[in-house]
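Apart from one protein chain that is not included, each protein chain of the complex appears where it belongs.
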Amino acid sequence: MIQNLVSLALVASGLCVGQQLDLSSLDKLAEKAKESSVITLDQDKIAMASGLLDNGNANAKEIVKGLKGVSVRSFEFAEKGAYSMADVEAIRKQLTAPGWSKVFEVKDGNEMVQMWFFSVKDQGAMALITAEPTELTVVHLTGPADLAALGKLARLAGVSNLPKQLTGEGRNKDKGKTQDDEN
Amino acid sequence: MLAGTEQTGGDLVRLATAGDRDAFATLVRMNQSMVYSLAWNSLRDQATAEELAQDVFMELYKALPSVESPAHVTNWLRRVATHRCIDHVRRERSRPKIALEDVPEPIADESPVSDFLMVEKIRGMTQTLPARARAVLVLRYQEDMEPTEIAGVLGLPVNTVKSQLHRALGLLRTKLQRTVGVEK
Partner (left out) sequence: MNSREENLVRSALRRVDPPAGFAERVLARLPAEKSGRKWYAMRGWRLALMPQWAPAAAVLLIAGVVLGSWEAHQIRERKAKAEQAKVELLEALQITSAKIQYTRGRVFRALTAAQNKGGLL
């Protein structure tokens, strides 16, 4: 009985931190990159930044509402082979934790794209990995479970037809129509 | 700065010319957004934009004896900053950081949410323009200047400015109309 409770507690605590990803293993790639972005913003920093967003950034302000964390590691290299799939694997392994599910994966030659989503109770997160020959990007957002911000970002980029759980928005059931067409 | 006294604009320039640092600091603060923005919108590199903007104010400090009023200071700064930006862009002989044809097209979407990305794309497209055309565009849309005023800043004939503007907008329009879609 006690063992079960301990196991349950361990699982529960794991689920609470499961949405978190440690991207620091990628930081070493900045030295090899010709351009890099290493950004980690927690809820406090997002709130600070959001307070400075003016009317010219109204869309950004709307997008970050509810976001609890933003981490980006984006590297552009001069040549191929500057990073290895082992670097990507270090991140991907964390995505096998309970609560994460892969939304889709596309592999084409030496390019790979993966999108993952985390949803447990009221916790949500999104991880996007894009691996190209001379570019590697990992984006990690944490927020509420419906992650409406992701939906806004997706619409921002013209991506429609994301599953409802990702966008937190209704999906038009009519064939061929998207949420965009309705607006 | 003379405490407790009201200063005219002319006093400000006179004090700054006489070596009053507070007066000069006031002139800097009055114009820093304009100068920095000219550099930022032309170069899109924060460190370079700040360095260039600082250099412009250092030039102003040396040129203070030749300026008469805060309005004159602003015009002077605008002219010098613009020319500095043009020189800097021309000195960068390597290929543009983003070639116009490489700028990915946003998916046609008229929702207001797409404006954020559109604005970023326009900033990227501006970086592909030649130095002078870039300066004309920035002066027109950042400073809301008319072609005759832009001609004065750049020392160009008005018709040259108009054709530069027309060409720059044409390049942007081609990309924008493909992405914005048909205006209702």
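Should a chain be cited, it is by its letter among A and B, assigned in written order, with residues numbered from 1 in that chain.
Just so it is clear, a contact is a pair of C-beta atoms (placed from the backbone, for glycine too) under 8 Å apart; a residue touches a chain by one contact, two chains touch by 3 or more.
Nothing here was measured: the structure is a model prediction, and the numbers come from that model.
Contact between chain B and the unshown chain involves residues 19, 21, 24-25, 28-29, 32-34, 36-37, 40-41, 46, 49-50, 53-54, 57-58, 61, 104, 106-107, 115-120, 122-123, 126, 137-138, 141-142, 169, 172-173, 176-177, 180, 183. Within chain A, the residues in touch with the undisplayed chain are 37, 39, 41, 45-46, 48-53, 56-57, 60, 63-64, 70-72, 74, 104, 106, 108, 111, 113, 115, 128, 130, 137, 139, 141, 153-154, 156-159.
Methods note: only the chains that are shown with their structure count from here on.
One inter-chain figure worth recording: chain A and chain B are separated by 36 Å, centre to centre, where each centre is the mean of the chain's CA atoms.
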